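Only one protein chain is missing from this complex, and each of the others stays in its spot.
Just so it is clear, A, B and C label the chains in written order, and each chain counts residues from 1 on its own.
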Amino acid sequence: MNSFGRLFRVHIFGESHGHGLGVLLDGCPAGIPLTESDFLADLARRQAGAKGTTPRVEKDLPMLKSGVFNGYTSGAPLAIFFENQNKKSADYEAFKKTPRPGHADFVAAKKFNDYNDYRGGGHFSGRLTLAITAAGVVAKKICASFQIQAKLIQAGGSSDIEAAIDRAITEQDSIGGIVECRVQNLPVGLGEPFFDSLESLLAHIVFAIPAVKGIEFGSGFEAASARGSTHNDALQNADGLTLTNNAGGINGGLSNGNELVFRVAIKPTSSTPKPQKTFSYSSQSIDDFLVQGRHDLCIALRVPPVLEAATAIVLADLLLITKSITS
Amino acid sequence: MNSFGRLFRVHIFGESHGHGLGVLLDGCPAGIPLTESDFLADLARRQAGAKGTTPRVEKDLPMLKSGVFNGYTSGAPLAIFFENQNKKSADYEAFKKTPRPGHADFVAAKKFNDYNDYRGGGHFSGRLTLAITAAGVVAKKICASFQIQAKLIQAGGSSDIEAAIDRAITEQDSIGGIVECRVQNLPVGLGEPFFDSLESLLAHIVFAIPAVKGIEFGSGFEAASARGSTHNDALQNADGLTLTNNAGGINGGLSNGNELVFRVAIKPTSSTPKPQKTFSYSSQSIDDFLVQGRHDLCIALRVPPVLEAATAIVLADLLLITKSITS
Amino acid sequence: MNSFGRLFRVHIFGESHGHGLGVLLDGCPAGIPLTESDFLADLARRQAGAKGTTPRVEKDLPMLKSGVFNGYTSGAPLAIFFENQNKKSADYEAFKKTPRPGHADFVAAKKFNDYNDYRGGGHFSGRLTLAITAAGVVAKKICASFQIQAKLIQAGGSSDIEAAIDRAITEQDSIGGIVECRVQNLPVGLGEPFFDSLESLLAHIVFAIPAVKGIEFGSGFEAASARGSTHNDALQNADGLTLTNNAGGINGGLSNGNELVFRVAIKPTSSTPKPQKTFSYSSQSIDDFLVQGRHDLCIALRVPPVLEAATAIVLADLLLITKSITS
Partner (left out) sequence: MNSFGRLFRVHIFGESHGHGLGVLLDGCPAGIPLTESDFLADLARRQAGAKGTTPRVEKDLPMLKSGVFNGYTSGAPLAIFFENQNKKSADYEAFKKTPRPGHADFVAAKKFNDYNDYRGGGHFSGRLTLAITAAGVVAKKICASFQIQAKLIQAGGSSDIEAAIDRAITEQDSIGGIVECRVQNLPVGLGEPFFDSLESLLAHIVFAIPAVKGIEFGSGFEAASARGSTHNDALQNADGLTLTNNAGGINGGLSNGNELVFRVAIKPTSSTPKPQKTFSYSSQSIDDFLVQGRHDLCIALRVPPVLEAATAIVLADLLLITKSITS
């Protein structure tokens, strides 16, 4: 259930305040050059520390535990582990008594009969996106011929990201955002009709990223108000180039050779510094509630590298699958 | 690849203008009463014939080929087949030469080296949603304690559906729409954190429905402009009831016991009656193009029963999985 | 659960005395020439009618319901259906009361709370091997460069098959046998270490064939009495040719380029014509029992084409997977 992919398989594990977390990658072709330093750029982009992000900064050094030999992937499963170093568990003891609004505290406790690790959200923590980002570094190498780029295009309802962050800091309230991902140079035919459509697979993994509330491809929700005569993307040549790209690069579940474009909506971090009211198990009534701990005001700032990683994981898998059929 | 589900497995097959199409269901518990007439209500809702839908009307009688014995599911795989009766293949010969804009014709021919059945879109046809709808009838019986209801809430940008359809007929242009799905009575804990989150699974199957361009849960894309202090859903009691439902009934990937709410954006049918311009293989240049055949002006009208079916398929599977862990 | 394979997916369904049975194949590459007559040779080999086999002879004509267009696989799921024509259900009514020894009657009724189709074993019937054989016909085309051949090498404990069958007929008692399968021309590297070893996958599918009691590769059970110095297969050249073949063509879970050799043990048909004693639900005591219906005296006679099909299904899947990694 914590697994994704058909040939390139990604398994994640770990907790926010336990020993650490990691990812196990299976089905990775042999012979890909890989060292721990290859991870640093994307991990740094995901890293906290910038304005609007949490002051909890971990060093996040990946430890390659298996699957790499003499600097290359060996074809064996690749285990990557990250230790948790900067833990302040005491911050989180209160969650048992008062489940945080907008968080998984309540559902996790119910699902696992109170055996779940509640410290910092435990396995439900956004810190697990570190594992997804690390998997993405390897996936990007498999599909190195594609250019994958995600970008925060809107924060707090405004396209002036800087100003929106400043306002959030002033108001001491968390804000959401929209992140767009674009991929160039895809071949025609990645994906399948219906259940394994390219949209299905991307949407599947994208909703594994905490705080995502929606996804749309190409024209997206605007398509609902459009007419067919203007919405259709007219083909221009035998390679499938289209005049417009309302399809977002996908027809019938398959990449069509044009740019892949999709956007995701990110909700405001649930851990806002503002006082809230919510139910407390201790008092059995609705109490005032103030989030402790160190949190992001705009988690959307940290989503782009994670979204790229998620996209790369899907595309790497589809690229391997496509080879099996067409070669 | 044409399969969905972990314990309740759905496999679809067939073509628009071949012998027919169907669905194979595996993992269905024994002892569920099931006859061919149980399918008629949902199939009729999906049926064409209403204003704004295609004049191609098939009788669509399900044939239960296996898995049912003496009026009950037997525990063996359940094969349901539909014959194609009302075929006019001649309508579609031209697609080989001029791939229809907005359709899968171009990508399908590329992916399958021109071996694909191009008649009426072949396996890529929206007619395959008949198979999904049939699977949904069985899935709904497995999760009979949930109330699943989908509804077209907007067409052509307007919430007056009737007027929007009339306008589309007058203008002879296809229109899109938004369909909302709501589910009551879900237990807490269906779904998993990350890759098998309830949103992930629902989004996965929803993008298997042709013409879907986007999906959003609860507050959805509006969350991107919201603040944490107002967006958070404050818990009201020990059962997890929340004051608001911006979460759409899901936290941390798990159902939270409140109403499940999500919306999908449907694009205008690509087969608009309006003349279009697109590339022709024959002339190797951009030609005028007019869609032949019988098509829907507003395919969104026919989406609600399909969306309910897709939702039921996910929920039935999760219900079975949850039993395995918790009982 | 009635599915097998990772990229080349085989799903079987149907019952012995219902409408019929069939197989759904997904992941089959497009462009393979395929007509209904391609199935006849292997279906005839599996067919009953020879000395020692059941007098129930079905015509067993495959109906290609989807996935084939203009005589070639189209890349879409391939549904193959067989109708049951020669049904005598009355023969089987008694099974409800007296579960046949050596059959699935008792366990099937327990597992499915008496909702199972008990006629002729229902879904548990050996008749389902027809579906596996049909899948094998397609699989053999995918791995056409391999030579797969299975042969009955022992029946009733004797290597003189003819004499053993005659003796069984005279004694009116069913007998078992050993079937050997050999495959030439395999490349090095099909399979994976550990869970998806070539032996694991072959053994998995082989035990899906009813009446199989054991499987051994290369030296098999004799290896248990051997010494390492004589058991090891010495490499002869850089292509991996070995002097002996105790490995049966597999090392470390991977094909090693030598001949693949394995044997399976087939038990005597449970439906022996001899009178037996077993528990009866009616009398709640141990009663005399005589099998009615039409059955095989030596089901092992009909196993070779099924075993070849099972082998081809595994090899076709691995061949597709290998292409994805190495090309």
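By definition in this document, a contact is a pair of C-beta atoms (placed from the backbone, for glycine too) under 8 Å apart; a residue touches a chain by one contact, two chains touch by 3 or more.
None of these values were measured; they are calculated from a predicted model.
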Among A:G20, A:G136, A:G156 or A:G249, residue touching the chain not depicted: A:G20
Those residues of chain A which, in the complete complex, touch the missing chain: 1-3, 9, 11-15, 18-22, 24, 26-27, 30-31, 63-67, 69, 72-79, 81, 111-113, 115-117, 122-123
Hidden partner chain, residues of chain C it touches: 1-4, 10, 12, 99, 101-104, 106-108, 110-111, 121, 123-124, 128, 154, 156-157, 168, 171, 173-178, 188-189, 192-197, 199-201, 203-208, 210, 212-229, 231-238, 240, 242, 246-248, 251-256, 265-272, 274, 276-279, 281, 284, 286, 300
Residues of chain B in contact with the chain not shown: 6-7, 27, 29-30, 75-76, 193, 320-327
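Convention: only the chains that are shown with their structure count from here on.
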Interchain centroid distance [CA atoms averaged], chain A/chain B, Å: 25
Chain A and chain C, separation of their C-alpha mean positions in angstrom: 44
Inter-chain centre distance, chain B versus chain C - centres from mean C-alpha coordinates, in Å: 37
In chain C, residues with contacts to at least two other chains: 27, 30, 75-76
